[in-house]
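Below is one structure, written out as structure tokens, with a few remarks after it.
Below is a slice of the complex: some chains, not all, each in place.
The first chain written gets the first letter, and so on, giving A and B; residue counts start at 1 in each chain.
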């Protein structure tokens, strides 16, 4: 065997492969080709462990679950040793190989994906069951999760005709500083590497190419320092912060983020002082090798089940409250946002406590079931605390699946709209999948704008939607309710 | 073989047929009979190409997909050469022949069709999948398409009893000039030849016999000059106009239409400056031989899919706006209507800009999803711009499937009601199918009138329907909304 000749002409036996099965000498097989990963393993973005696990063996299944076929050939062409001699393959390998391709073969061609529903459907049938459970699950009976999307469909447009819509712009500026090509952002979702080995880095690549802002989660599968550099220096990010009970660790993380100029703002999650009960997530065992580098959490299975969300969120401090915002402010001078505000009363509090923005959100229905669908919470603010729109920016996420949903939220006062699950599902196709999703959303937003008679985001206003079907659901007053008497109840 | 003897007694081999396989000498087989189509091909309404494609071969499948069995015998009896000798048929022919009849056999007898639902069901199971996708599809999640029909069912009648309803008239006059036997019209739908080779011409024949007005689409599969002559000179038509980006071509078309006295009015489509996203249409490849002679567009498949609607609508000018109505007026002095008005505000604009009518329409739900269902838009005008009914005529289309739907729209102020998809589906049975549909609708409208206690259309008024279940959905005010503060948003 000589590496100078064309490796395609070199036949290697399975037995030879099995002799290179340690960290110092690590070969493996992918799709019938043999690779020497010894040099690459230590710098593998997904960690060396996953590679070493397959040392001396066939890694086709594990590889294809998360990588595009061409990745290895592009990244480490020099590692290619030759073709595996199929006649030498032991029985155990064959079994594994058979299962491998199933995942790939059940995924439709990317060009056939027309919308976010298609991405979800493709993901459900191709990504591992645990990953699907973790991403798709919501709290208890999923009422809020379902209502998040369903309530958008109860808002009608009021389309205006015969306006010149030959040109339309959907460029936006977030927090006065972050210029973006579209009024959407990637909501901070945890552990993107469960669906693709490049995880948040792959998303960042697509966002940079398409001018979309990404908000990095504290529970990202890479540290922010490994995600941000993927994009050019001018490309903006947000960072999502969970407050760690270990405040020293938390302060260190904030300082680290503050030192990255590309991160233009921090959104502190406030709707998850404890993690919601996500039963689908509990029902499937977690892969205990998974961990989140910035939060320092490790996946674990216990008596309650295999809940990734529950276990990965154990470090979150349930005592964090309004007065402590000043503590964060002391560590970070950039724009602060609160993610998870769900009432007009708290929107007003946010202004009082001097933050620059809020995200109206119920955590994708993953925290408290029967929390108000987020577009209803936005209407609550429109009715009961409309002045906040002048004093800070209001973002919204949860249930958004169409360009029409995005434009409705913008009409009702949102500066930007976050999408979470759709981006994770698109990531099953790698960076190209994320780009394809962004292209779809851009087309849907622009088409909606044109058919609505709007040329730019500043043309949008509440009079362009008809919320009559849901207006009666909007609370009247900050704490108002039609039951006047406050009830004294038995106390212990 | 002699043409003077009875061709039924002449047996012709498949090999003989195969020798007549060019434009100058074109034989083909249909249902076991051999025809010499050389003379007829150049004057075939569907174009000679489709005939020549089958020269020297068995054309049964292609023929039966679009023609009634008897058509060829009636049209070109002199072309009949004899019976095909079945023992000489090559294997390839047999395969084709087998698939042929399926289409026909899945279509129930026309006499068993009792309503528009039956027509839709029959079409879905007998017309080509692409045709079904193009006709039945609507924008994105089809919320508006579904609501168009569903909202009629939420309006109750208030039937009055013990009135003499022995005679009832449903004759109407459209735009002050077009006397029709029924207050309905065939909405302008594109490419009717996808379902029947005679397309819009077959519809015109049925309409002429039944006193129903047809509105010809710019995207019709025949030029208006080939449709209009099918009806007697007194029979009225409307013409639907898409504004072509190439204004010279557009002006030429308007002048051509203006020169046809049978066309009593032009409706300019205003709800489709760009074409909506119809995903079912994209998912099936288009037959690239299809074209629309008046718009000059040709079907095409590209990276986005096979969307007939998208590709055929590329020439539409998204910059056309209110001030340019005067330009059309300069080319056409007859009644002008705007098709696709969806708000009271634009209805009032239409009066201001001097048109003679509007069609309240959302393009059958094919443009902007979650546009208001058309009967709700009609109520918007009734509440917020009622004076427009005195100044112009208001038509409505979208979702109408029953005589009761039609009468409700008339009670709420419509002069006439357009139906699109039902006519296309009825066309699967040719002219007889369209006539049968008209008979059904006439019977349903008259029965509804009688059971409602009304003798003529002038008896109908809003007090005969109970809209209480949907009144809360009607916007209050032209641009009104319950969220008072207009929001200032970040601008780039």
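Following the convention adopted for this analysis, a residue touches a chain if its C-beta (ideal position, glycine included) is under 8 Å from a C-beta of that chain, and two chains touch if they have at least 3 such contacts.
The structure displayed is predicted, hence computed values, not measured ones.
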With 2 of the identical chains shown in place, the whole complex in this structure file contains a total number of copies equal to 4
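Convention: only the chains that are shown with their structure count from here on.
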Fit chain A to chain B on CA atoms, both being copies of the same sequence, and give the resulting rotation angle in degrees, nearest 5. 90
When the C-alpha atoms of chain A and chain B are each averaged to a single point, how far apart are the two points in Å? 45
For a test of understanding, state which residues of chain A touch chain B in their complex under the given definition. 111-112, 114-115, 152-153, 155-166, 169, 171-176, 179, 379, 382-383, 386-387, 389-390, 393, 402, 404, 410, 412-413, 415, 443-444, 447-448, 450-452, 456-458, 460-463, 465-469, 471-472
Footprint of chain A on chain B - complex, ascending: 140-141, 143, 270-274, 276-277, 279, 282-283, 303, 305, 317-322, 325, 338, 340-343, 345-346, 349, 367-372, 376, 472-475, 479-492
